[in-house]
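Here it is: the structure, laid out below.
For this depiction, one protein chain was excluded, whereas all remaining protein chains were kept in their positions.
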Amino acid sequence: MSFVPVTPVEQAEMLATIGLTKIEALFQHIPESLRATSWDVPPGQSEMAVRARLAQLAGHGDGTRICFLGGGYYDHFVPAAVDALASRGEFATAYTPYQPEAAQGTLQSIYEYQSAVCRLTGMDFANASLYDGGTAVFEAATMAVRLTRRQHIVCHDSLNPLYREILETHTANLGLELLDGDDPAGAACVIVQNPAFLGDVRDFAPLAQRCHEAGALLIMSFYPLSLGLLKTPGAMGADIAVAEGQSLGVPLSFGGPYLGILTTRKEHVRRMPGRLAAATEDAQGRRGFVLTLQAREQHIRREKAMSNICSNEALIALRALIYLCLLGKEGLREAAAHCHAKAEFLKRRLSFARLLNPGPTFNEFAIRLPRKAQEVCAALAEQGYLAGLPLSAVGRGEETDLLVAVTEQRTRAQLDAFAEALARACR
Amino acid sequence: MNFPEGLKYTREHEWIRDDGGDVYTVGITEHAAEQLGDVTYVELPEPGLVLDQGQPAGAVESVKAASDVYAPIGGHVSEINQELERRPELVNTSPYNDGWFFKIAEGNLREFDTLMSSTEYTRFVEDLDE
Partner (left out) sequence: MELIFEKSRPGRRAVVFDPLDVPEATLPPALCREEPAALPEVGELDVVRHFSRLSQRNFGIDTHFYPLGSCTMKYNPKMAEAVAAHPGFLALHPHLASAPAMWPLCQGAFELIFELERLLAGIAGMRQVSLQPIAGAHGELTGTLMIAAYHREKGNARDTILIPDSAHGTNPASAAIAGFKVVEVPSLPDGTLDPEAFRKALNESVAGVMMTCPNTHGLFEPRVREIAQMAHETDALMYYDGANLNAIIGECRPGDLGFDVMHFNLHKTFATPHGMGGPGSGPVGVGERLEAFLPGPRVVRDGNAFGLASPPRSIGRISAFFGNFLIAVRAYAYILHLGGDGLRQVAHNAVLNANYVYARLKDLFEPAFDGPFMHECVFSAAPLAKHGVHALDIAKALLDRGFHAPTVYFPLTVKESLMIEPTETESKETLDAFCDAMAEIARLAAREPETLHAAPVTLPVGRLDEVRAARELNCRV
């Protein structure tokens, strides 16, 4: 089975047109010594057999439990219309809109996505998408290095440790220095996250001001859904704001595909990585959309490009746009308010544990348990819960520390039952 | 194509004019502008920047291309053409007059003298086309 529609008779006709008799002759110019030395891919299987095999793998382990696990990736509700629309073949099987007249659906959706993201964040420009939240931090950091011509990057302890690790991997050969803290002196940028990895909500406006006085940029990693309630990166004075867009209508999917969001201020747009759509007109004055500022990108600028990104996450950006439209102005506020209220409710039910957050949190908080967090997670998994993220596993706490996230999907009954189950497991 | 006499030219397609008083004006040639197509953006150096000959001093972008602009001679940037920020199309419509990029003061005269003349640059461009 290979989805090849050409029949043997047609194949013979085509070969005759080419002037050959056997299909192998198409490869005869490749010397024998360069041919595959082995080829042991198993024989093909029917669709029925393959789907049965994949269903078995999807069921094996079964991570589908009542979810209090977050750590940057959350179990939010996804309206059915997101899947129905984003799975349309006209979107899913199109490519990068290199021929704008034949890709107005793609281009208008990117323009609308950029608009929605700017309105959400209070920033001036959003690109058409990056890979995910972690790589977006790297792109933002190198953008800051280009803009400031400075060589060190300061990571605030609010930043997701995975993002920090991804940043280290990507910059290993660039001669940049990665420092911890929040001192902007001499730095290209200070990278913060709001809410913090451990859940704390802050106002980074004073730090933004300190950054600007020191000639550094403030990069903020934000949680898109939280902006239904929280002060925006734009209002805090961030120069570049990036995010993991998974919370906007994207299933957890064991890590991807996700969505890297990157936004910036007007004055920095020409140093921004990634694709950008813009409105314009045709000769008859009809509105249309094109990719613009492509001279920043790899297919034109090559080694001097702002980034090497080519494939992005356009279809996931479309999901995020559809999600934001379905929730709308009031729905997004409601979703964020519910996440916050339910998390606060659960927080108060966990008095047997020590809360580690000194101030306000949004929908996630860290607690210290009387017992090892991994043991508690294993015990609660038996009872149908994903209890949270054991923080020592990601290098951010003691073995007894657990990061607990609550989304709008959790009901009061689930919160009550989970609080009891957790209390029992800790006894 | 027009490569005015009296200007000097580089292999990177900049032109430079000796304005007298140790000041030189720099732009890109009509050939360069035509190769780029409609210019959409010009990035200029900061006034006061000290440049060595051949050092990147800005960039010029069109829809389909981008190229760096290099200092034809050493010196320091004394003035930039701010009008290009608003009207980048001047690079296409008036490459040797209103579409100038920046001025170099205390320019290196010895370097200036080694650059191509109009005739030499015309031949250089013809060779490229082949």
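In order of appearance the chains are A and B, and numbering begins at 1 in each one.
In this text, contacts are C-beta pairs under 8 Å (C-beta built on N, C-alpha and C of every residue); 3 or more make two chains touch, one makes a residue touch a chain.
Since the model is a prediction, treat every value here as computed from it, not as a measurement.
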Absent-chain contact - pick from A:K231, A:H268 or A:R371: A:K231
Contact set of chain B toward the excluded chain (per top definition): 38, 40-41, 61-64, 88
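The criterion applied here is as follows: only the chains that are shown with their structure count from here on.
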CA centroid of chain A to CA centroid of chain B, Å: 43
Contact set on chain B toward chain A in their complex: 41, 43, 61-66, 68
Touch list for chain A against partner chain B, complex: 270, 292-296, 300-301, 304
